[in-house]
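One chain of protein is taken out of this complex; the other chains stay put.
By written order: A, B and C. Residues from 1 in each chain.
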Amino acid sequence: MTRQEKKEFIAKRVAREFTDGDVVNLGIGLPTLVANYIPEDITIYLQSENGLIGLGPKPDETTLDKDITNAGGQPVTLKTGGMYFDSATSFAIIRGGHVDKTVLGSLQVDETGSLANWIIPGKLVPGMGGAMDLVMGAKEVIIAMTHMNRGKTKILKRCTLPLTAKNQVNKIITEMGVFEIKDQKLYLLEYNKDFTIEEIKAATEADLIIHNPKEMVVY
Amino acid sequence: MTRQEKKEFIAKRVAREFTDGDVVNLGIGLPTLVANYIPEDITIYLQSENGLIGLGPKPDETTLDKDITNAGGQPVTLKTGGMYFDSATSFAIIRGGHVDKTVLGSLQVDETGSLANWIIPGKLVPGMGGAMDLVMGAKEVIIAMTHMNRGKTKILKRCTLPLTAKNQVNKIITEMGVFEIKDQKLYLLEYNKDFTIEEIKAATEADLIIHNPKEMVVY
Amino acid sequence: MVKQLKLNALEEHLHDGMSILVGGFMCVGTPELIIDEIVKSNVKDLTIYCNDSGFEEQGVGKLIKNNQVKKLVASHIGLNPYAGKLMSSQEMDVELIPQGTLAERIRAGGSGLGGILTQTGINTIVEKNKQIINVNNQSYILETPIRADLAIIYGNKIDQYGNTMYRATTRNFNPVMAMAADKVIAQARHMVQQLDPECVHTPHIFVDYVIKEEDSD
Partner (left out) sequence: MVKQLKLNALEEHLHDGMSILVGGFMCVGTPELIIDEIVKSNVKDLTIYCNDSGFEEQGVGKLIKNNQVKKLVASHIGLNPYAGKLMSSQEMDVELIPQGTLAERIRAGGSGLGGILTQTGINTIVEKNKQIINVNNQSYILETPIRADLAIIYGNKIDQYGNTMYRATTRNFNPVMAMAADKVIAQARHMVQQLDPECVHTPHIFVDYVIKEEDSD
């Protein structure tokens, strides 16, 4: 798989995590792609932390409205039934547990559910934006990321980069599989049959508990 | 003066404390009367802690709208330019120092600026409502009350009833005079010429600093 | 689409010992139909959070009169002598909280805050048994969040998604309460197709069920 194919594959699988009525916040980058693959038989409500619920598809020239943007500053649309609010309300929604699922990318995740996705020492620090609030506040935190970065695993025993949050990640979805973190242990729930279990283990520094994993199904 | 005349007299004098553009919250009872005497050459904005700014006069039968009430639950009207908000916003306005002046009644006030207006031990306790937030948050706290209660002074060296707040009162206006509290000392600013200075001193338990007081003028 | 609830199906959502946030300010903006149904259900030992105790025959006063309230948390109970009587005789536990603190504690409960610091009540009996925190040489009371099992609110216009607008001073505690409960049931004065997205007071994600007061569009 090319890097782009991996991303599409991951996004498609993440999209199957949602249930009808979920309020979902998708991070910038790979997670944004997830919106393209939401199953048609469910309705979810996309929250954008800059101040809306009911994020719709990208506008075309005729529907472009520069006042309607997502948390990346990009033009979006508002679905019927959606509404706007200010930043304090937006994070009251996020911190208050009213977001069912958040999907974020990460640089590192570890088997205790800690994640690091905002600082690489020695490099320019862009800032955490709303990520720290999202991972602390959302009911379920799903990390969507490629399994490796330049040949190095991103699923560790312990994160080495400065943390975004401790013990908050519930699931990790990569091109290799679906992983769950429970009681600070990492379980393989599903595997991509393009890889062997040995390959997945080798690509994962964290201790991986494998107990009857299913095949990863992506439509 | 009858009790009602005293109240009207006090209300008229309080109304002269405001300057153009002031945001003012008037408590229940005597302070509510103040709204009837606002000088015509200034505009003030009355805030009501149940959720509006722009409190207008009582409605008549044709303008009655049961959804528009004041903090006493009584029907009121909204002036042009006024608006509604929720209780959290209302007290953000109050606590945040955005109310210039609040006028409240009191059972006791003392020379340190402490006041007690919500509990008489042994009697039914109605609750403090918004009074504690108002006296802590408003920029200026004006107590409007009759000077005595059944022959007993209400301006004390130290309050004996449970406090509403400590050191928050700036002015006291009674039928006898206008008093200012500065650095925990009580000054007579104005006196009602119907009373002698000796009478005012006798009716005031607190030490009263008298230095060239003016005559109290009420229109 | 927000779920519609019939009044007589409300009972399924009630149980003895539950806590309920009740919108309204001296019964302005209180969902009276829902309260009537709670009276009918006769559930007991309720903890009620409301700005005030209503009147004897109105608002949460009806629950108090029917002896369903074990504990009342409010800022004011002066207009309901029966509530005062139960407080004095210790038949009902009453906790009096400054109104702004009550609003802010409920907001904290809905917003995932561990508490807020306020000077309201400092140096009074309100600070009793509470942590005092020093910030920049000022003392503040640490007030903790309030949440409940259920919030019952009163919307003037609710759209098919559950987006809610209140009218005039009926708004009061309703918006913060809608954020601070495990379940939110709204009484709708009017149901409408859709509200202006710039003017929604309570986003639909907070409203679980709507009970229609009348059919309207």
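To be clear about the criterion, contacts are C-beta pairs under 8 Å (C-beta built on N, C-alpha and C of every residue); 3 or more make two chains touch, one makes a residue touch a chain.
Bear in mind the structure is a predicted one, so any value in this text is a computation, not a measurement.
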Query = Which of the chains on display does the removed chain touch in the whole complex?
reply = A, B, C
Query = Which of these touches the unseen chain: A:V23, A:L46, A:A165 or A:L188?
reply = A:A165
Key: Contact with the hidden chain (one of A:G27, A:G51, A:G105 or A:P213)   = A:G51
Given B:A35, B:V76 or B:A92, the one touching the chain that is not displayed = B:A92
Note = The listed residue (C:I64, C:A108 or C:V126) that touches the chain absent from the view is C:A108
Query = When the complex is taken as a whole, what residues of chain B touch the one chain not shown?
reply = 23, 45, 53-54, 78, 80-85, 91-98, 136-137
Residue numbers in chain A that touch the chain omitted from display = 48-52, 65-69, 71-73, 78, 84-88, 90-91, 94-95, 124-133, 136-137, 162-166
Request  = Extract the touching residues of chain C with respect to the undisplayed chain.
outcome  = 104, 108, 111-119, 131, 133, 135-136, 138, 140, 142, 144, 165-168, 196-199
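Rule of thumb we're sticking to: only the chains that are shown with their structure count from here on.
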Ask   = Approximately how many whole Å separate the CA-defined centres of chain A and chain C?
value = 35
Task = State, to the nearest whole Å, the distance from the C-alpha centre of chain B to the C-alpha centre of chain C.
result = 29
Key: Whole-Å gap separating chain A and chain B, where each centre is the average of the chain's CA atoms   = 55
Query = Do you know which chain A residues sit against two or more other chains?
reply = none
Key: Two or more partner chains touched - positions in chain C   = 107
